[in-house]
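Inspection log for the structure reproduced underneath, given as structure tokens.
Here the complex is missing one protein chain, while the rest keep their positions.
Order of writing sets the labels: A and B. Residues in every chain begin at 1.
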Amino acid sequence: MNTTKTTTIEKIKNIMIAVLLVTAVLLLSFFWRTSSIGGSIVNISRTLVQSDSSYMPQTMDLIMPEYIRVGLGSGSYVMCDTSVSMDRLDFDQGHDSETLYTELLAILRDYLEQEDVTTEEIEGEQYDTVMSYSTVSAVFSFELPYAEFLKNNGLPVPQNGASVDTMTRITFSPFSSENVFVYDGDNGKYYRITTGNAEFAKEEANILSALIGSLNAVAHSNYYTIQNVAGVDNDTLIPIYMVTGLTDETFRPAFSIEDSSDVEYMENLFFSGGMDFVRRITENRGSLMYVQGYSEKVLQLSAGGRISYREEFDQSGYEEQNLYESISDAVQYVSNHGGWREIVSGGMEPYLARVEKIKAETGNYTGYNVVFGLKMDGIPVEYGSGDPISVRLLGSQVVSYEREIVLTDKGESGSTGEDNLWQAMAPMDIITNNYEMMYGEMTAAAKEANINEAGAGGAAVENGETAVTSTTAAPEKDPKNQEPPGGAGQLENFDYVAANVNRVDLCMYKGDGDESLKPCWLILAGDCRFVFDAKTGERVNTETSADTEA
Amino acid sequence: MDWSKAKNIIIVALLLMDVFLGGMYINQLGGNSRNNEEVREYISNILDERGVEIKCDMPDKPRSMRSLSVRYNNMETSDVQKQIEAAIPTDENHRDEDAYRKAADTFLNSCDLDGKDAVFKEIREDKDQNRVIVSYKNMYGDLPLEQCSMSVEFTDGVITGFKRHWMQPVEEGSTETEVTDPMQAVLSLTGEGGEADHYSIEDITLVYWVSPLAENQDVLYDTAFPAWRITYNGGKIRFISTIEQ
Partner (left out) sequence: MRKRGLIMIMVVLMAMVGMTVPAFAASGLTDDPYISVISPGNNQVMTSGNVLVSVKMTVPRTIEMSFYEVKGNDEDNMKLITSEVYSSTKNLSYYTRQLTDLDTGVYCLNISTLNPAGESIYATEVYIKVQKKASSSFQINVFNSKGTTSSFWSALLNRLLN
């Protein structure tokens, strides 16, 4: 009897345990579902596992000149990439520098550490006289606060003499070796930093001459101004020939909308609070859009691999930042939203392409648009539309982020492109072959720009009149230049195009829908962008509006 | 090991935990209920001060709801045209509301569009132009799915037009989120920067709502969130999302 009773009690206990356990689980699951903590824990842990902040470039490593320009005198130049390895050059002055740019910084340090250094503003004509002899210049594509630049590079700031506000270009000349020249592009001013140490200056003259000679020896092309080549008033540099080892390079996008883990990763990155309040829209062409709230946060993932994120500006948290702080914030943001490592392992080299000041639509809130570009073997990668990475900050808040990274196998192959050199089509030939087309698009773009300006209260444009305000007017007709038979006005059209070219660069071009990067000539003229195959000279792009500044 | 004693301990522990969790649950429900009453009263006072007139009953709100994935489902124009041409005209002698509704239902059936989500909404008649429009609304369970509409247009008893902006529910979201009180939605509508000086609230209904997209956006899937559809000032309609974010 007792045994039967005991067994019954044990069975009841078992049933009670089971029921209480199920009840507990049900109650716990209820709290887990309705609590945001559970979701956040999952999201945070995913983000921690997947975020790539383990590799992050130093801000100063990204703030580099766009290129190093070497003047050989008599209007001849060679262009060098900033990251040219010093091992490649027949030059050694004991600085142990790895790259050409760090060598220039070391030379600058030598100057600034002299005891009697003074800074003085000079005339443009004096500067031009120096530039007509051989020089070596670090040319930036944006204006840098001069004192900050020196401090961040561990260089002493000269205390005596004039105060330089911003810096666009630093130049050394063996023919004026007691000076270092600084050009302030923002204010259009020129300076020289002078040492009174004649012995030092004499040594530097020899050093700079040797450096220029070694850079000239490894150059693949010589550049001259368009004025020297074509006879029109334009000091934009154009290579008269180009020997290169670049080849077509297949690529793959770093982000794929087809990969659900990629998509989930992006969702967690940008909506760390969870996807419950986020509206998810799938467009017919395959792209995804996420909207939180009343467009407080919007994320777009395109089928082509572009990630676009926008966030509403929160004025309450605004605090003004300087350029370096903004760049640093941008670098950190990229590190936390996609990372840098895949760029480098994908055969690309990120660099700071440009920095533009921006302002909020309302209120006195300022910030910067920080744009990072990609280079492959020192050659910039140009996209058909958009930039590889751009971060817009107002104060310290990122209000817009765009990212589209392409990866190649170049990083793994280790090839340098120096093995099979070939001669690209000369860009001047490309311009002479296509100037009528370029003229047509440039004048149409200029007319549209004037119409838009007129709509915003600018000057009206008469019917049929091409009011070109943003470009240089066609130069006066040279009386010696006879018009070709049957070609009335052709020369004027060419002169107009040539006078308004403001950039000629060899690049690796990624057109919309392409599967490989192609070596191309990028020519910016007026408000238009033209891309031509470097081998055949055929045009490869259809859009005309320039994304970048001159 | 004395399993019997161990079971006793486990039972006591689970009982305590269940009592604790159950207490929290009940407290939350009760708290929500008390909070809701207090919030309504507070908001009601503010609305009175603003001179807002409420002519309808305030519906009860569910404690929480999930989001809803939807798929846009519009027909090809050529397919619609074929069905319109093939439709049989209504009998001349029996052109009443029932006949039009039946004809519209038949038309939808021929287009395979008469699923359980399409519910008859209204018939509007324009006697001057001899036009009759039969409209349908989209329902997900008990809740309307806005902004969906389907209308069959008759002219002189013949189907002459068909308009459809429709979404099909796909699946609900994984998490339930708390739904705001309808009084809060009215407060939001009539708040600072509102479009009218005086508000007269005629109806307030809980719906699933997808905010309209740009016209050039070609969308396949979207997300509907619970919202309060407020009808005010003689038929004007606004949707206020219920999700507190």
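In this section, a residue touches a chain if its C-beta (ideal position, glycine included) is under 8 Å from a C-beta of that chain, and two chains touch if they have at least 3 such contacts.
Owing to the predicted nature of the structure, the values given are computational and were not obtained by experimental measurement.
List the shown chains that the missing chain touches in the full complex.
Looking at the complete complex, the unshown chain comes into contact with A.
Can you work out which residue in A:20, A:89 or A:130 touches the chain that's missing from view?
Residue touching the chain left out of view: A:130.
One chain is left out of this view; which of A:106, A:147 or A:240 touches it in the full complex?
The single option touching the absent chain is A:240.
Of A:23, A:99, A:114 or A:490, which residue touches the hidden chain?
Only one of A:23, A:99, A:114 or A:490 touches the chain omitted from view, namely A:490.
Could you tell me which of A:235, A:429 or A:538 touches the chain that is not displayed?
Candidates A:235, A:429 or A:538; residue touching the omitted chain: A:429.
For the chain that got dropped from the picture, name the residues of chain A it touches.
72-76, 120-123, 126, 129-130, 132-134, 162, 173-179, 192, 202, 205-206, 208-209, 222, 224, 228-231, 240-241, 426, 428-429, 432-433, 435, 478, 480-485, 487, 490-491, 494
Assume only the chains that are shown with their structure count from here on.
Using CA atom averages as chain centres, what separation in Å is found between chain A and chain B?
The mean C-alpha positions of chain A and chain B differ by 48 Å.
Can you list the chain A residues touching chain B in their complex?
10, 13-14, 16-17, 20-21, 23-24, 27-28, 30-31, 33-34, 39, 274-285, 292-293
Report the residues of chain B in contact with chain A in the complex, numbered from low to high.
The touching residues are 4, 7-8, 10-11, 14-15, 17-18, 21-22, 24-25, 64, 67, 69, 173-178, 211, 213, 217-223, 225, 243, 245.
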